[in-house]
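Omission of a single protein chain aside, the complex is shown with its protein chains in their original locations.
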Amino acid sequence: MELLNTSNITMKFGGLTAVKELNLEINKGEIVALIGPNGAGKTTAFNMITGVYAPTSGRIFLGESDITGAKPHLITKKGLARTFQNIRLFKELSVLDNVFIANHLHLKSNIFEAVLHLPRYKKEKKSILEKSLFLLEKLDLLSFKEDKAKNLPYGMQRRLEIARALATNPQILLLDEPAAGMNPRETDNLTSFIKDIRDEFELTIFLIEHHMSVVMGISDRIYVLDHGVTIAVGNPYEIQNDQRVIEAYLGVSEDA
Amino acid sequence: GCSEKAPTGGGATTDDDVIKIGVFEPITGANAAGGALEVEGAQLANKLYPEVLGKKVELVIADNKSDVVEAASAAARLVERDKVVAIIGSWGSSYSMAAGDIVRNQKVPAVAASATNPLVTLDNDFYFRVCFLDPFQGTVMANYAYNNLGARKVAIIREVNNDYAVGLAKFFEDAFVELTGDANAILEVTNYNTGDQDFSSQLLNISQKNPDVIFAPGNFTESALIIKQAKQLGIDIPFIGGDTWETPEFIDIGQQDVEGAVFSTFFTSEVPITSESEIFLKEYRAQYGKEPAAVTALGYDAYLVILDAIERAGSTDPEKIRDEIAKTKNFPGAAGIITLDENGDAVKSAVIKVVRNGEFVYLDTIEPIE
Amino acid sequence: MKKRDIILTIISISVLILFLMFANSRFDSYQIRILNLCAIYTILGLSMNLINGFTGLFSLGHAGFMAIGAYVTALLTMPAAVKNQNFFLQPIVPWLENVTVPFLPALLIGGIMAAILAFIIGAPVLRLRGDYLAIATLGFSEIIRIVFTNTQNITNGALGLKSIPNTTNLWWSFGLAALTIIFMLSLINSSYGKALKAIREDEIAAESMGIGLFRHKMLAFVIGAFFAGVGGGLLGNLLGAINPVMFRFILTFNVLLIIVLGGMGSITGTVISAFVVTSGLEYLRVLDESINLGFVRLPGIPGLRMVVFSSLLMIVVIFFRNGLMGTNEFSWDGLFALLRKRPSFLKREVGR
Amino acid sequence: MLKIENLCVAYGYVEALKGITLNVEEGKIVTLIGANGAGKSTTLKAIVGLAKAKSGSITYQGKNLLQEETKNMVRNGITLVPEGRRVFSNLSVLENLKIGAFYRKDTKKIEEDLEWIYELFPKLKERTWQQAGTLSGGEQQMLAVGRALMSRPKLLMMDEPSLGLAPLIVKEIFNIIKEIHKQGVTILLIEQNANAALKIADEAYVLETGTITIKGTGSELLKDDEIKKAYLGESHG
């Protein structure tokens, strides 16, 4: 079943066409990767899908609903969450609060109930807390729950970002270069971790990555962009042997 | 300061050999200039008459910072901390108004030198003033415009965020309309704000209506600039104004352009009204080497009125002093004979002056209307 | 909360009430006035801290909201006779003339009017960022002031209002300050409060986590304006006289100063700082007075107080970049830790 | 050439470096690897004076660097390519390169060096007048390296130059590092891509939570089992 679908989305910045007529089809439960040279428009594609930018043209569908140009928070409410290429945690807040906040969008109590601690809010708060702690435990972050996010080592910050994204109850998770700044060893761990959370939370995953070990290891399908144009779509094997991809992106193989 | 040592709270034990009088003025902030003028007067009076009832009189100066919130605190401090028996001030009716409740509740009399807003003394038995009110001044200038300048159509340019200017403009307008019997005698009322420096478009607008006279109540700096700019724009209509103009800076800034500007004020040095005027003038010139402003004379008078009341009361009890201040009648002050009416306002004559050869020149004295 | 903490909290509240009773009967009106001002500035500080400190919006429009609160409260509590006395140049509009309501509803209406205005202003302005928001809100507050100056038959224009009933007393000001503190604490620790902090930390991330930026910013802005209005109302009825000139930018700055010195994003800091700054500024009055050294009498230098105050201010800002409390809050644990000389109480992050 | 002894650096209460000792000899490529947050960037920042040392010493050609201000480092021949490129986004490519030679007065030589950079990175030449902020990640990284080279450094320090770059560009960057090294520049390199870094390094240090745990030549470390397990990952065994 198709979960995310874009039809001919295009993004122009002034004279520059960052993404041109991109057509994505991502099915439920898949892990799909988006790769391409620097500046190919991968992050821009993410930003269009998540509502940070409104596409210049084209439409985006999440399940049945048209989310083109919707505000990011509404898109998140519909079940699409993301992480960022440059980590964007709430730096001064505690690890627990970072995850807690990501539950706010589903809060039903209004502000008066919250300020006055009325029963509905109390109940909701309790369940949010439980869920947050559960997520932290799942991601091995429980022992840091009181620390400020900015004091975590980089790798853990990346994990916290994923935990935070998971807290919004997404159906589909977008990861922008989750392995950036990790060493090969950590990168390997990440690969299995992504598979795990996909199974555990019944997610669909769409990721951008430059580490081929990750991409080739977990992707069901891969889209390749170059200068905003989709130059190839296929499974890892097909992509690795696609001449255009090798020329534009991978280089002659000598084991990346 | 020394005043800190006085025990606070409980039964007040004031220093036995000094009597403290508060001077409640804007020392800093936007109205510092006016405050300084009044302080000069009070200090000069204190220097000349340092004693009453055989005790030394000490002035306690409290800065109201040209700010209403601060003004209330400063007044409260004078009353509670410094245990003053009476207060002089403040320049700027709004600060006086902010102190109004405090002096009334704590029963300490206050005498404003130049606060001309009727609200200051209205319904407050403890606030007095030694100057006349805006309604009188408005009438005086309307009469002058009508009779002496033969004006039948007038335009007004007023400082809209200044209570004094707004009030004076209104009283002038009423009086002038009554004099002419012409409901449209005021061609236009145009506004500016304190601190504005460009008035060219306002001036061009009113000059288009060809008024006989322009009445411009407001702060002296802005007023001087207004007249200056009018001349630069080739507008040749006489300007008249109120007592605030009588400061040396009005002429410094306006220079030859303010020649011929006419305004009403409290007092003139050319025609000393009382013997006190002569003493004041002599001492002021000796000390400062220049001509005093009217408000300085009024600050001087506020001090004297209080001193006189203490003397008559024979006591430093603020309430008794208040009662005596209220009875002030025909008191010879530097700026004229002072009689306080039932509101606590001075009923006195106004003086009309003109700027001539870079100096303020006396034109006429207008007696109060009964 | 731990049992110990509950007991300690109850004890301190009782001590405060006893202190207020004592102050009411034994303090002179000057001291009571300063205490009142401290409490009012606490309310104002907290309201601004919600907007600027917790939500990270750079708003400089506080004086405008205070003006609304002050004028509405004053006009609603003044009896018709007093109003007519005030409006001697131009009569007051008839619909305002005869409405007189008790203090509390008047304060609430004042707060609500400020909140409504904030809502109207917020719709366009909250789209702006950083300095632009700052200058736009400053502009709105100036516009409010200028409108008040020019609508003479509603506000009495430049003449201002006087003889406003002196209803504000220690019970009102401290009572409302306490309610404000409780409200803010409860808000800040709720899910909504955390969402506001998330916006302060990173707008883009917050939005991507499903937090509607506009709605939440508006929430903070409107609630902040409400309390600013209430604070303004208390202030007007404490002073007994108000006018438009009083609500200049400097008033906003005084409040801003309090929250910056106390620590942006710290409720405790704001409370402490409101008391320190308000009473400290009064204490500095000594500098303007003549000083008697026994043998000589040094004349006071008028204005020196403000010079000293502004330099003290800069020094404090320079040495406590994040304010006295940073984003930390008081807690009994923290206090005990401090007493045991552990540095964790006032731990400041370096290199922020 | 560069000697670090017992260097300790703390950010408030966080101890980032707990006494490291490290040596860079002239003409070598030295690499520093380690997990995230181990303190690699902090080491480089301490050398150029952007992080304050609590104790220990840093000497460069006999000179005490701890006394030296950051702005004078380039004059001494030390240049850092900072983590995350940090090109001046509001300056054009050319201006970014020129500011690399900010302290230099030899206008003629600067022109020659500019040509040299354009030879190394032909892509930059195409974009001379473009605002640096609009370059792609890879191009920005090249610009950052080019900008550093314009100061004619004797010691070039690079903080994760391959971060976030496409595989093709990563290869290119490593080739350029080798090329620069051939021209006589000493290099101190921080890399997450331990594999590639160790391959070109003469000498390597492993940093773990603020202390140096292993040192050796690049090829030694490549074969080290510990290293393989901790940093290189299985797919590179």
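Each chain gets a letter, A, B, C and D, in the order it is written, and its residues are counted from 1.
Keep in mind that, in the parts below, a contact is a pair of C-beta atoms (placed from the backbone, for glycine too) under 8 Å apart; a residue touches a chain by one contact, two chains touch by 3 or more.
To be clear about the criterion, contacts and distances are computed from a predicted model.
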| item | value |
| --- | --- |
| Omitted chain (choose from "Dihydroorotate dehydrogenase B (NAD(+)), electron transfer subunit", "Light-independent protochlorophyllide reductase subunit N", "Amino acid/amide ABC transporter membrane protein 1, HAAT family" or "Phosphate transport system permease protein") - UniProt protein name | "Amino acid/amide ABC transporter membrane protein 1, HAAT family" |
| Residue among D:G100, D:G146, D:P161 or D:G210 touching the omitted chain | D:G100 |
| Identified contact with the non-displayed chain, of C:E97, C:E142 or C:E329 | C:E142 |
| Hidden-chain contact residue, picked from the options B:N191, B:S269 or B:N343 | B:N191 |
| Selected from D:N6, D:N64 or D:N90 as touching the chain missing from the view | D:N90 |
| Candidate in contact with the missing chain, chosen from C:L107, C:V125 or C:L196 | C:V125 |
| Footprint left on subunit C by the chain that the document does not show | 52, 58, 124-125, 127-132, 134-136, 138-140, 142-143, 146-147, 149-150, 204, 253, 256-257, 260, 264, 301-304, 306-307, 310-311, 313-314, 317-318, 321-322, 351-352 |
| Contact set of subunit D toward the excluded chain (per top definition) | 48, 50, 70-75, 79-80, 82, 86, 88-91, 95, 98-100, 102-103, 147, 151 |
| Touching residues (missing chain, whole complex) on subunit B | 27-33, 35-37, 160, 188, 190-193, 195-198, 200-202, 204-205, 208, 220-221, 224-225, 228, 232-234, 247, 249, 252-253, 255 |
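Definition applied: only the chains that are shown with their structure count from here on.
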| item | value |
| --- | --- |
| Chains touching both subunit B and subunit C | none |
| Chain nearest the overall Cα centroid | C |
| Best-connected chain pair, where connection means C-beta pairs in contact | B-C |
| For subunit B paired with subunit D, centre-to-centre distance based on mean C-alpha positions, whole Å | 74 |
| Distance between the centres, which are taken as Cα means, of subunit C and subunit A, whole angstrom | 42 |
| Residues of subunit B touching at least two other chains | none |
| Sequence positions of subunit C contacting 2 or more other chains | 349 |
| Residue numbers on subunit D that touch subunit A, as the complex places them | 14, 33, 35-37, 84, 134-139, 160, 163-171, 192-195, 229-236 |
| Residue ranges of subunit A in contact with subunit C within the complex | 50, 52, 71-74, 76-77, 81-82, 84, 88-93, 97, 100-107, 109, 111, 114-117, 121, 124-125, 128, 148, 164-165, 167-168 |
| Subunit B contact footprint on subunit C (complex, rising order) | 26-31, 33-34, 37, 85-86, 88-90, 146, 149-150, 152, 157-160, 162-163, 166, 235, 238-246, 250-251, 282, 285-286, 288-292, 300, 302-303, 305-306 |
